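Supplied in structure tokens, the structure appears directly below.
Only one protein chain is missing from this complex, and each of the others stays in its spot.
Read from first to last, the chains carry the letters A, B, C and D; within each, the first residue is number 1.
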């Protein structure tokens, strides 16, 4: 039984954790979920650290939704650096799944984008833990999460 | 009895620590407060480290008010990175509560914003320590501190 | 027998690992390859850490292809900082080989650039491990990877 | 007898260390000064580390004067991150006192600003070590170093 962590925020406007949970369930089994909800993305590194230390998860999904302001980009950058620091200090991967509000122009688009990206990162999480060769087979494949894949270059 | 730290600055133009203290008292009990005041936001990481090490607090509120200049944004960024470093090194959360002077156009607005944001982060602090499920129930809820909540998306 | 790691991504649109593998084979022998494929460049630091810790490689090539958006530059910056952190914590070099999609205007150009840069960094990797003096002899030589060399200044 | 460190540079155009030393003497006693002079601000973190480790100081003033170019801002940012890293690793505060050449329009202004800021940070240093409650009493007071204080908001 592998242990997977999910860290999310009350700042986000979509329940990305629910989408990730469903996608994990549809992808495979053999895991148990642990969760921490914090106010904002800058609190995610601490939440991931707790999931690794207190719940002994092997991988964490960090779900967040930075706002539209310039300052939100700085916050996302700081959060990313913190997530990386935790992943390296704990020697465990964190899959960061951020959706910027500015990536969508309507609430409907935002909801779909956040849901799909969370689903596809959840699938990546499952593959990293249970089927790493599935990723190697798609190396250089131009995969994207939340949007259509770019695909490999067509040099022809 | 849980121990909560508050770090604040002489640079700020509002006594955010007083607002946080009142909000904590209104939210619940079962804690004791410890405080360090330093000159500016870049001194907050050291102050938080002292609160964790010397006062053995379990969580710290870091209250600051960056000025209006471009350079103040850089200072806030540096302070944020330092706060994150301390939180991760100590294995304890720091709730950063910064109010940029440029977020308000009058002294009156600035005072209200700083007070409300400090109050709402104080409430978050109490929930993180005493009632973490209260946060999980509001995941994806589009909560904001100091301003009106954005709320969850309405995909309809 | 030296151990060399290759970390790459499913986000990239070119199979840079294949190009690096061929170039290593053409440059010399005496090594064995180990590989990790992850979703995106921000996952490369964790992958490199695993290669150092689990496969005991002595050097890792980190291959990635950031997209065209402004945000992709931030991601590349964060990935670079993480790669450096891993290299220093493990006391082993990581040769970062990133190709920005925006460096090329057609798929054909992108494919060639990615292939050549991966090849030339693979050659650097081999030299660092087996023939470090070859690099010292070319110090100040204005070498470039993927594009034509700038060459040394001609002060005449 | 407390030990205070002063780190400064040959790049600066004003002898800020002399100003800090005079201000410390005027503020109080009970301390001894230790000093390291390095070429530029990016060398200050190493100098502070030496002061903490070799001279066992309890706090260091880091005095620097970044130039007018865009690049100098980047250097100041890097220096700040390094100073923070040292302060946290040593568990001791560093008061950063930087004066940007671009903050003043004449040599005369620059000299006054650098002198006053160094003096006021020296006073902060003394208070942090000997009279921390003096800072707490002025929390939220809108204090500035080198320029006139902004003062607390007047919400009336």
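The rule is short, and it goes like this: a residue touches a chain if its C-beta (ideal position, glycine included) is under 8 Å from a C-beta of that chain, and two chains touch if they have at least 3 such contacts.
Since this is a predicted model, take the numbers as computed values, not measurements.
S.K.: With the full complex in mind, choose from D:53, D:137 or D:154 the residue touching the hidden chain.
M.R.: Only one of D:53, D:137 or D:154 touches the chain omitted from view, namely D:53.
S.K.: Touch as defined at the start, partner being the missing chain; which of C:3, C:22, C:77 or C:116 qualifies?
M.R.: C:77
S.K.: Using the document's contact rule, name the residues of subunit C that touch the chain not shown here.
M.R.: Given the touch definition above, subunit C has residues 73, 77, 80-81, 84-85, 87-88, 91-96, 100, 121, 124, 128, 132, 135-136, 138-145, 150-155 touching the missing chain.
S.K.: Going by the touch rule given at the top, which residues of subunit D touch the chain that is not shown?
M.R.: So the residues of subunit D touching the missing chain come out as 8-18, 35-39, 42-43, 45-46, 49, 53, 67, 71, 74-75, 78, 81-82, 85-86, 89, 107-108, 110-112.
Methods note: only the chains that are shown with their structure count from here on.
S.K.: Through what angle, to the nearest 5 degrees, does subunit B rotate to match subunit C on its C-alpha atoms?
M.R.: Rotating subunit B by 145 degrees superposes it on subunit C.
S.K.: Looking at subunit A with subunit C, do both copies bring the same residues to the contact (over half shared) or different ones?
M.R.: Different, since under half the interface numbering is common to both chains.
S.K.: Could you pull out the chain whose C-alpha mean position is farthest off from that of subunit A?
M.R.: Greatest centre separation from subunit A goes to chain D.
S.K.: Using mean CA coordinates as chain centres, what's the gap between subunit A and subunit B in Å?
M.R.: 25
S.K.: Taking the mean of the CA coordinates per chain, how far is subunit C from subunit D in Å?
M.R.: So the centre of subunit C lies 41 Å away from the centre of subunit D.
S.K.: Where in subunit A do residues touch two or more other chains at once?
M.R.: As it turns out, subunit A has residues touching two or more other chains at 81, 85.
S.K.: Among line, ring, star, complete and other, which best matches the way these chains touch?
M.R.: Graph shape, chains as nodes and touching pairs as edges: a line.
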